[in-house]
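Every protein chain but one is kept in place in this view of the complex.
In this document, chain identifiers A, B and C correspond to the written order of the chains, with residue numbering beginning at 1 in each.
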Amino acid sequence: MVNLSVNLEINLAGIRLRNPIVLASGILGVSMSLLKRVEQAGAGAVTTKTITLNPRQGYANPVFVDLEYGFLNAMGLPNPGVDYFVREFFEGCERLNIPLIVSIGGGSAEEFYEICARICKCPMDAVELNLSCPHAKGYGLEVGADPQHVYDIVRRVRKCFSNKPIFVKLSATVPSIVEVAEAALKAGASGFVAINTVRAIAIDIYAKKPILSNVYGGLSGPAIKPIAVRVVYELYENFKNVPIIGVGGVDSWETAVEFLLAGARAVGIGSAVVRRDLEIFNEILEGLKRYLEVEGYDRVSDIVGLAHEVV
Amino acid sequence: MVNLSVNLEINLAGIRLRNPIVLASGILGVSMSLLKRVEQAGAGAVTTKTITLNPRQGYANPVFVDLEYGFLNAMGLPNPGVDYFVREFFEGCERLNIPLIVSIGGGSAEEFYEICARICKCPMDAVELNLSCPHAKGYGLEVGADPQHVYDIVRRVRKCFSNKPIFVKLSATVPSIVEVAEAALKAGASGFVAINTVRAIAIDIYAKKPILSNVYGGLSGPAIKPIAVRVVYELYENFKNVPIIGVGGVDSWETAVEFLLAGARAVGIGSAVVRRDLEIFNEILEGLKRYLEVEGYDRVSDIVGLAHEVV
Amino acid sequence: MYLYGTISDVVELTPSVRLYEIKLYERISASPGQFLMLWVPRIGEIPLSIANLEDRGLWLIIAKKGRVTTFIHENFDRGTRVFLRGPLGRGFSVKKEFRKCLLVAGGYGLAPLYFLARQLKDCGITCDALLGFKSVREMFFVDEFKGVCTNVYVSTDDGSYGFKGLVTDLLDTSVTLEAYDAVYTSGKELMMLEVVNRCSRRGIRVEASLERLIKCGVGICGLCSLDPLGLRVCKDGPIFTGEVLLKLRDFGRYWRDEHGRKKSIEER
Partner (left out) sequence: MYLYGTISDVVELTPSVRLYEIKLYERISASPGQFLMLWVPRIGEIPLSIANLEDRGLWLIIAKKGRVTTFIHENFDRGTRVFLRGPLGRGFSVKKEFRKCLLVAGGYGLAPLYFLARQLKDCGITCDALLGFKSVREMFFVDEFKGVCTNVYVSTDDGSYGFKGLVTDLLDTSVTLEAYDAVYTSGKELMMLEVVNRCSRRGIRVEASLERLIKCGVGICGLCSLDPLGLRVCKDGPIFTGEVLLKLRDFGRYWRDEHGRKKSIEER
C-alpha cells in the first residue's frame, strides 16, 4: 500500500524531477531507446554516456570485472563524438518525458567549450562535466584534480550555457574535495555529482596478470558507497544550498536514503543495474516511499541533509 | 602436506622476515603481550599502533562500524605518547623474535624528529611514518598529501635513523601517488606501506545520524582491496626496487597473493582480524605455501611483481 | 572472479574452426543459447556460445577470425588454463509441450544449436537440423548433429557436399515449416533474418541468436543494444523471439561499432 500523499518530487538546480532517482553516466546511456527504457523503469532523470569532441573507440576487452564487493571498469570513454551524438539523440523522433542530463568530457577548457557549443541548442536539461574519470589518459581526473583547471573549464562552459544547470562530476581521489568544489562554484557551477569510480586494479592470481586491458580501471558498487557518502556529506557540510547528485554503490532503497540524509538531493544509479537490472528503479522508489511514510515525512526533500542536524 | 622446500623468507629493505605476512599498524599493536600473540600466530613482522609525541585520548565511542563489505574506524590515534610507549615496550622483559616496526605520527617534521630522537636507540627494526590517516585533524593525510611536506618529514627522520629502514605509509586519496612517493624516496625513504584507510562515512538511516563520533572515519577491509592493489601496482611500476608492504583488505591467501603479484614484498593484515581473529596468519601462510607449490615456485620472492611481466 | 578450467582436448574441425574441450574447476549450470566471455590474459576477451555442457565438461567451438581467436588457435593446447565469465544472457526457450523442432544453423552458429539439440533430445523432443557451410572443407559437426537429431540436411554454397546453395534455400526445399512447433536459428544475421521472415509469415514460433559487439557482457554499458526497443544482446538476449526481432529496426540491418556508431550489418 503506497501512500499517495508522499511526494517524491525534487527540484534540482531548477529542474523538476518526478523523483530523485537518476541514471548515472556511462550506464546504458548510449542510445535514446535505452534511455526510454530507463524512463519507463521509473527514473526521475537520465544521464548520457560521457561524450567527447572526437569519437573514441574505448579500450579493448576486458573492460569490466565483477568483483565480489563491487565492479571494476575501464571502458575508455567509448563514444561516437559530439556531432554523431547530436544527430542520433536529437534528430530522431523519440523524446524523453523526463529531464536529460548530457555528460561531456574533454582534455582542456577549449575542448569542453567546443562540445558545449555544439549541444547547447539541443533539447537537453543540464550538462554534466566529467572531471573525474579515473582511467582515461588526459581526461577526467587528470584534469579534474587541479582546482585551477576545474575553474577554467567550468567558466568556459558557463559561457555557453548561460541559463542551464552545469553539474560537475567529482572524484573522491583528491586530498581536499572542498577546494575543487569551491573552484567549480566560483566559476559558475550549479551543482555536483559525486562520485565517479575510484582508480583500482584487479589481478587474477592464476593468470598472474591484471584483468583489464587498460590495467587500471574504476571501482564502483557497494565497495565505494561509504566513500561516496563521505564526499556528499562533506560537500553538503560546506555548500548547504548547492544541489548534489549522490552516486556510488546505490543498490537498494536503504543506500539511496543514506545518500539523501547525507545531503544528496538526487541519487544516481550505476552498476546496481548489473545485479538488479532496470527493476532497481522501482525497487528503490517503492522502498523510499515506504520509508518516508513510516518515518513520517511528506516529501522526500524533507530528509535531504538530515544527518547534519545537530540534535 | 606442506612442501618444506617452499621458501617464505623475504628481505624487506634489509630486514629478514620469516614470511611476508605483517601485522598492520593500529591492529592490536598497543602492547607487547598482544604482539607476542601475533608472533605466535605466525606473523613475519609486526607494526605498533601509531605513536605520537604527546598522549592522545582518541575519539569517543563509536569508533568502529562493521559494514557489509568493510569496516569504518575513527579511533583518533589513541596512544600514550612516545615516552610512555618506550617505557612499556622496551623496558619490560618481553622481547619479540620477529622484526618490530614502530609506526609514528606527527603534525610537523619537527614532531616526527622529536619522536624519532626518543625511539632511535630502542631495539626496533624499522620505523613507519603514518602520513596517511584520513581522520585525525592535523595528522596523517593532512600532512601526507603534499609532496613537499612529505619530503621535509622524511628528511628530518632520516637524520635520526641513519641506518634503519624508514617506511612511508601512503594514502590512496591523492591524485598522483607517484609524486608523493618520489618525494619520500628523494628524502631517503627505504620503502612504502600502501595503503591506509580511505576517508568515508556511514549514516544509519533510522538514527539519521553519522555513526562515528568523529563523523569521518577510514574505510578498511575488502572494499578497499582493489584500490590498495592499484596503489601497490603503481608504485612497483614506477619504483621497481623499492620494497612495498601491501595493505588493504587482505582477508585470505588469495588476496595476499594478489598483492605479491602486484609488487608487494610483504602483505599487511588489518581488519581481517575482526572476522578471522589471529587464525588469519596461519590460514594465509598455509594457502600461500600451497599456491607456490602448485604453481611451481620455490620462493615467495619469485612471485613479487609478476603481474608486471609483459608476457 | 573467474570461472577456471583446463583444456582437456583440442579438435581441429576445419582449417579455421576448432573444438576446445574444457574441464571446469567447478560445476556450473547453463541453458543452451547462453554464452561465456573467454578471457585470454593480456590478449583480449571474447563472447562464445556454450556448445555443450555436461557436468564439468564444457565445449567451445572457436572460429579463427581476428586477433584473439587467432591467438587462441595458435597458442591454446591441451593443459592450457582458461578463464571464463558467465554464463551470461538468456538462452532459448523451450516449452514442455513441444514435440518436434527445427534447427537452422550456419558456421559456428552450430555451437549453441548443438547444445540445444542435446537438451531437446534429453527432454524427449525430436528435432531436425539444417546445417549450412561454405564448402565441404568448412563443414563440421554433421555427425554430432546426426547423433541427436532425426534428420540432418546439409547445404554448401559451392555444392561440394549435400544441397548446393544457401541454407535458406535448403529450408525451402527440404522441410515443411508447419511440421515444427518451433524453429531455432543461429548463424549469419542475414540468414537468420530470412528464417525469421519465413517463420513469421507462417505463424511459426522462431528464435534466433544474435551477435553484437560485447563489451561489459552484463547489460550495463549499452553498447550491444538494438533499436528501437533498447534491447541488449548480452542481457535481454542473445536469444530473441521472431516477434521481438521483427520490431527491431536494427535486426539484419545495423550494429554498433566500438565507438557506438551505427554501421550497416554488411560492413561487419
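Criterion: a residue touches a chain if its C-beta (ideal position, glycine included) is under 8 Å from a C-beta of that chain, and two chains touch if they have at least 3 such contacts.
None of these values were measured; they are calculated from a predicted model.
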- Task: List the displayed chains that the omitted chain touches in the full complex.
- Result: B
- Task: Identify the residue among B:S31, B:S176, B:N238 or B:S252 that touches the chain left out of the display.
- Result: B:S31
- Query: Just one of B:N61, B:N97 or B:N163 touches the chain that is missing; which is it?
  - Reply: B:N61
- Message: Going by the contact rule already stated, which one of B:N19, B:T47, B:N79 or B:S171 would touch the omitted chain in the full complex?
- Response: B:N79
- Message: Considering the whole complex, not just the chains shown, which residues of subunit B touch the missing one?
- Response: 26-31, 33-37, 49, 55-58, 60-68, 73, 75, 78-81, 84, 88, 94, 202, 204, 206-209, 211, 213, 271, 273-274, 277
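The rule is short, and it goes like this: only the chains that are shown with their structure count from here on.
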- Message: Is the chain-to-chain touch network here best called a line, a ring, a star, complete, or other?
- Response: line
- Per-chain Cα centre nearest the global Cα centre, belonging to chain: A
- Task: Could you please state the distance in Å, as a whole number, between where the Cα atoms of subunit B are centred and where those of subunit C are centred?
- Result: 51
- Task: Let me have the rounded angstrom distance from the C-alpha centre of subunit A over to the C-alpha centre of subunit C, please.
- Result: 37
- Could you check subunit C for residues that touch two or more other chains and list them? 42
- Message: Can you pull out the residues of subunit A that are in contact with at least two other chains?
- Response: 67-68, 202, 206, 208-209
